[in-house]
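Every protein chain but one is kept in place in this view of the complex.
Note that the chains are named A, B and C in the order they appear, and that numbering of residues resets to 1 at the start of each chain.
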Amino acid sequence: MSKAPLLKISGLQAGYGDVQVLWGIDLEVPAGQITCIVGSNGAGKSTLLRTISGLVPVTAGNIEFCGANMTGSAPDAVLAAGIAHVPEGRRLFKGMSIRDNLLIGAYLRQESRADIEHDLEAVYSMFPILKERQQQDATTLSGGEQQMCAIGRGIMSKPQLLMIDELSLGLAPRAVEKLAESLKQINRSGLTILLVEQDVVTAFELASQAYVIETGRVGISGETRLLVEDPRVRQAYMGI
Amino acid sequence: MSTILEVRDLSKNFGGLHAVKNVSFSLKKGEIVGLIGPNGAGKTTLVNLITGVLKATSGNVIFNGQDVTAQRPFQAARSGLARTFQIVQPFPQMTVLENVTAGALFAAGASHRRQAEQQAMEHLEFVGLAPQALRPATSLTLPSRKRLELAKSLAMNPKVLLLDEVNAGLNTSEIEQALTLMRAIAARGITIMLIEHLMKVVLSLSERILVLHHGELISQGDPQTVITDPRVVEAYLGSKFAARQQGVAPTAGVAHV
Amino acid sequence: MTLLAQIIANGLMLGALYACIAVGFSLVWGVLNVINMLHGSFIVLGGYLTFFAWFHFKISPFVSLPIVCGLLFVMGYFIQYLAINRVITRPVLTTLTLTFGLDMILYNFMNLGFEATPRRVSLDLGSLTLGGVILPVDRLLAMLLAFGLTGLLYYVMRSSRIGRAIVAVRMDRDAAALMGIRVGHIYAMTFGLAALMAGACGTLMSVVFPITTNITGLLLGKAFVICVIGGLGTVPGALVGGLALGLTESIVGNFMGAQYAILFGFLIMLALLITRPTGLIGKKGYE
Partner (left out) sequence: MKTNSSTLPSTTMTRAKIFPHLIFAVWVAWLTVMPLMADNYYIRLATFVCMYGSLALSWNFIGGYAGYPSFSTAAFMGLGSYAGAILQKAGMPMILAWVCATIFVSLFAALVGAAILRMKGHYFAIGSISMVEVLRLIASLWSDLTGGGDGLNVPIFQGGPDYAARVFFYSMLVVMLLAWLTTLFVDRSKLGFGLRCINQNEDAADMVGVSVNRYKTIAYTLSAVYCGSVGAIYASWVSYIAPTDSFGILLTLKVPVMTMLGGVGTVYGPLIGSALFVLMEETIWAQFLDYHQAILGVVIVLLIFFLPGGLLKLDYKKLFKRKTTSHTQARRA
């Protein structure tokens, strides 16, 4: 990891009210790669993403993105800086069509209508099902299709870093396989991805680099091809 | 073994959308049955229909010989039909002990609060939460919250226990502990229906498996036949899982998907 | 036969104003999940401002309409941004009590500033008769403007950037924030828009009815009824609810008297609340 990391987090602490969840996270996301964060639920994976995107206040430590200090910025500043966040449970906007859901992903972008339409077509080509049913209410889609729409909505903001919270939760294995393929394709087109994933097998197949989070602190971390052999990881998280 | 719960072509549609379509099955006393299916297949809707949270469009539910289709949830709870929630639902501003006492006091009908609290403490010891009895329920980690749900439903001294994704979000070692707990519950003669989309849990515990897909029961039977049933593989498991199955005997540790 | 036509005409003219009364209240309830007890006072304030502009400076109500709208919008924006945003996630008892407290302040100062004597802008524009039905011009203009404003709001909600942002915030606060939408600002815009509609309604009403601080409670009651009948948080809902109440009150009022009409409105609402709490076209979704 010779180049400076795209995202650098040091000593990050955060929580909800007086319940502290993150007890000092240190993490680096190299540009151009897929990095994954694994660990059991309740370990603080989602809280970490929500703290980076400004939904949860930082109590200590700092967040650096492309060299700029982002600690404590509001969600719209974080998005403007180029970090998009696909939230846990997809959370598409009910009562809005698939097309409107995707368009609102570009809410902050000032470019012309044509550029935005162009990006919309790019998303449609990646997930054709979305184009077929673009006028339908987004929440009538199946779990897997909703995840595609949520990822598409994230891409529409033209980020440098795409954070995805729980890709596979509640999805049938078949849907997860298809989504993993699309993510690889998106990454190859130059978008850095930070993936929070509870299913370690899927995470390690996708990511080149992994951080294991236990009760709010980074436990083991390193390249996934080494970690796959690590007995501690295999026993605790892969049940093999 | 006599049947304790029978569901006869139960259906529920929400304005055109068939969430559950003529589902029929029955549970024998003391049996452990798995109900699997992808998210949105209608598993939780089915549980809500059986426990009276939702009114069925057609078909009925026979529990302990009585037709309980139109029962309200609290009547189902009092007659011994308990369920845990997929999204854990504690009473937020109450302690762990109070949460479990509620089950003993209302569903199991303990005469007064002191007696209910004694019973609650026993169940907390059984699931290993006794030390946190006086802590607020919200301070528990996710695995212990799941055990709180379990303790609460046990306190309702149920005849049938519907465990709705009680293992979702747990890592492998936490699931191991949950499995031993469930085997201990089954040993007490309580019939368990395990609602999951984690294959590992369902395979190693259930004597029979029902597969739900788009609201319909597409397969029923012992674990081996079900996971090799082509319709199940096509609709739910995905080729990679099936491939992995051929290589490894089902009862050995199977990477949960 | 012309009696029935007259009643229906009166009902429509009244209904258009009622739609205007309710649309702001419905927006705040639907999007912010807040029962806004200030709503009645906003309407009366709009009416008073129009009256005094007309009485002292001879500014016609239709000229002072945009001014009143601007003033009320700014007032609504800051009340939300500085006060209500602080407790926006709290249960209904807290937010309702807060707006009630704020209303006591506004009501007290309006009473001191304007005294409670009823006042009305009387522009003797005469009236048209169409097939035996008498249509006073001032009421007609008020009706048309009321429909126009409601239509404008519907357009803004449906196709403008702000409108989509408001819908996104309504459906999922956190997800909207992740889209770069500044949620606090959008809440303030929504409350400002609602205050604007209330002020405009006050202007239109001052041309048709005498305005006094005593009717704030009455106006609030109407907003309750219309929102429940027509459905929550939707502009068409407020329109349908407003017209339904206007026609009912016109018919019942004609045969049994005004107070029975109001009672009738409440009874319909309570019956609906018990059987269909989401109202006639209360969709859980769009605008």
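Here are some notes:
Following the convention adopted for this analysis, a contact is a pair of C-beta atoms (placed from the backbone, for glycine too) under 8 Å apart; a residue touches a chain by one contact, two chains touch by 3 or more.
Only a predicted model underlies this, so the values are computations on that prediction, with no experimental measurement involved.
Taking the complete complex into account, C:Ala83 is the one of C:Leu12, C:Ile67 or C:Ala83 that touches the chain left out. Only one of C:Asn33, C:Ser127 or C:Asn254 touches the chain withheld from this view, namely C:Asn33.
The chain not displayed touches chain C at residues 29, 33, 35, 83, 86-87, 90-94, 96-98, 100-105, 107-109, 112, 217, 221, 224-225, 227-228, 259-260, 262-263, 266-267, 269-270, 273-274, 277. On the side of chain B, the interface with the absent chain consists of residues 51, 53, 72-74, 77-78, 82-83, 85, 89-95, 97-98, 101-103, 105-109, 112-113, 117, 134, 152, 156, using the contact rule stated above.
By our rule, only the chains that are shown with their structure count from here on.
Taken chain by chain, the contacts run in an open path, each chain touching the next and the two ends left apart. Averaging C-alpha coordinates per chain and comparing to chain C, the farthest chain turns out to be B. Chain B and chain C have Cα centroids separated by 49 Å. Those residues of chain B that touch chain A in the shared complex are 38-40, 138-139, 141-143, 168-175, 197, 200, 235-241, 253-257. Put simply, chain A touches chain C in their complex at residues 53-55, 74-76, 79-80, 84-85, 87, 91-96, 100, 103-105, 107-108, 137, 153, 157.
Residues of chain A touching chain B in their complex: 19, 39-42, 142-143, 169-177, 198-199, 201, 215, 235-240.
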